[in-house]
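To start, the structure under review is shown below, and the notes come after it.
Only one protein chain is missing from this complex, and each of the others stays in its spot.
Naming follows writing order (A and B), and every chain is counted from residue 1.
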Amino acid sequence: MISRKSILSTFCSLLLTLLLQGQNKIVVFQSDFGLKDGAVSAMKGVAMSVSPDLKLFDLTHEIPAYNIWEAAYRLQQTVPYWPAGTVFVSVIDPGVGTTRKSVVLKTKTGQFIVTPDNGTLTLVASSLGIDQIREIDEAVNRRKDSEKSYTFHGRDVYAYTGARLAAGIISFDQVGPELPKQVVSLPFQKASLEGGKLKGAIAILDVQYGNIWTNIPNDMFLQINPQFGESFHVAIYHDGKKVYEGIMPYSQTFGAVAKGKPLVYLNSLLQLSFALNQGNFAEYYHVGSGNDWSVEVSRVN
Amino acid sequence: MISRKSILSTFCSLLLTLLLQGQNKIVVFQSDFGLKDGAVSAMKGVAMSVSPDLKLFDLTHEIPAYNIWEAAYRLQQTVPYWPAGTVFVSVIDPGVGTTRKSVVLKTKTGQFIVTPDNGTLTLVASSLGIDQIREIDEAVNRRKDSEKSYTFHGRDVYAYTGARLAAGIISFDQVGPELPKQVVSLPFQKASLEGGKLKGAIAILDVQYGNIWTNIPNDMFLQINPQFGESFHVAIYHDGKKVYEGIMPYSQTFGAVAKGKPLVYLNSLLQLSFALNQGNFAEYYHVGSGNDWSVEVSRVN
Partner (left out) sequence: MISRKSILSTFCSLLLTLLLQGQNKIVVFQSDFGLKDGAVSAMKGVAMSVSPDLKLFDLTHEIPAYNIWEAAYRLQQTVPYWPAGTVFVSVIDPGVGTTRKSVVLKTKTGQFIVTPDNGTLTLVASSLGIDQIREIDEAVNRRKDSEKSYTFHGRDVYAYTGARLAAGIISFDQVGPELPKQVVSLPFQKASLEGGKLKGAIAILDVQYGNIWTNIPNDMFLQINPQFGESFHVAIYHDGKKVYEGIMPYSQTFGAVAKGKPLVYLNSLLQLSFALNQGNFAEYYHVGSGNDWSVEVSRVN
């Protein structure tokens, strides 16, 4: 006879299992695959085969092909908004199959990033900090029977490992051996303030609207004590050559200037930015982004 | 000693909790952000941080920048197909930071729409009806520590409030004070029937295929008693100037006419529409959409 006690204890463990299934279990994918073919879906199928309890999301799959800098930027832009325990799988991997390391970085804020260590981690490593980095041991953390395929680690290694980590099938320790706390870093110009003049790079374009996002942080801008409505002198350089120069107010809303007029504002990451109200600054003035684009901002006397 | 009764009651409440977790909890996002950067993902991260039990979906993020009319149309096109209790977060917000109100509208069919009240609610308010509107009280319904950022209410206010509402952390009442049952409405031409002639506007293009969707509803069309196979005279005007005129049959399927030939049909929202079978009507005849595009349809005698 089955005792009432054992029935109750079975209930308990079932309930516990069900409650645990309510945990984070979030995986967020990023790639340069685009959405036109089956590559993203193959990665998600692998994750769902690991555990149908996972919750899968996308950061973006429209990173320009092979553009590691932009991959790094999009991680920095979004990782902090996801809860601790979230696993990011980022696959911009021009060196697939070469000697670049496959790693999982745990940030100091508790998110995990599964990626080739090719520069993708440049910005999150510095802004969120490295708690630990481990190299993926492909002897155990690789999809079964995938050895013949050597061009799609996103599916066979990264999605598979990220899913197993998020589902709790492997612990972070079981990813593979710990590495020194340093990542492959892309070179980038730092922001500076000298004699009241702010200098920085154009980190990225706000592509949808054509706004210009610099890497000058709010904290540095505050040091020159800006007031809303005050005018600032802005110059933009490409390879050292001036391509734009103008005066624009520091505004709290786009609507504070007339349609088509320029303004200085803080973007959603609290970095100094320029825009045309309901217009496309980048397109209109042929401005791009990257390390060879720099800006100078100073108060108009 | 813990009594059996209290164990059972604990079970009961646990089960209830689990069952309640099986509720709707659906959030659907719409924006003009595109999918190339991290903006959509930041909003979803905020929602997942509110509650990992939410189920997040997208309506579209490819609304043309600042195009409030199209945002309004896409809501009308999809809201009715989602279950009561679903929370839509729609962020086409050219006036971010200005005095436009941030609201949550509950339709008479039980869906919620979180949005700036800037015209986005024009069509659902009239087609689904307003059960209640409340203004978001940002003193309580705003992401902690987001006060410095004033350009991304989608993340800091709308996604956050929508997620809390869908997760049941706040009730609808707790969104903020109730407003009068009226919304900011974009002007739009109404459909009419006079002397056997149907008149209306081109509400939108079926962009993927180039079909022309008017705002003439099936009910009005039925008043002239159309039969499948009958020919109709169709004229299309831009700012009052005729840009297309033709005769085409009212067809039940695209395949009822030869490839490339025009037809009149009812679209998936049961509104009068024109198409070329496996062709692109809008592109071929340079037809656009909006309030300055009108159509006239009448039976061929």
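One rule holds in what follows: a residue touches a chain if its C-beta (ideal position, glycine included) is under 8 Å from a C-beta of that chain, and two chains touch if they have at least 3 such contacts.
These numbers were taken from a predicted model, which means no experiment stands behind them.
**Student:** Among B:S31, B:T78 or B:N141, which residue is in touch with the absent chain?
**Tutor:** From the options B:S31, B:T78 or B:N141, the contact with the absent chain belongs to B:T78.
**Student:** Which of these, A:L56, A:I130 or A:V175, touches the one chain of the complex that we don't see?
**Tutor:** Reading the full complex, the residue touching the unseen chain is A:L56.
**Student:** Give the residue, chosen from A:K148, A:K190 or A:K241, that touches the chain omitted from the document.
**Tutor:** A:K148
**Student:** Looking at A:G34, A:G129, A:G246 or A:G260, which makes contact with the chain not pictured?
**Tutor:** The missing chain is touched by A:G34.
**Student:** Just checking the interface: what residues of subunit A touch the absent partner chain?
**Tutor:** 4, 7, 11, 14-15, 18, 21, 32-42, 44-46, 48-49, 52-53, 56, 65-66, 94-98, 148-152, 155
**Student:** Spell out the interface residues on subunit B facing the chain that's missing from view.
**Tutor:** Touch set of subunit B with respect to the missing chain: 4, 8, 11, 15, 18-19, 22-26, 28, 35, 55, 57-62, 74, 77-78, 81-83, 86, 204, 206-209, 218, 252-255, 265-268, 270, 278.
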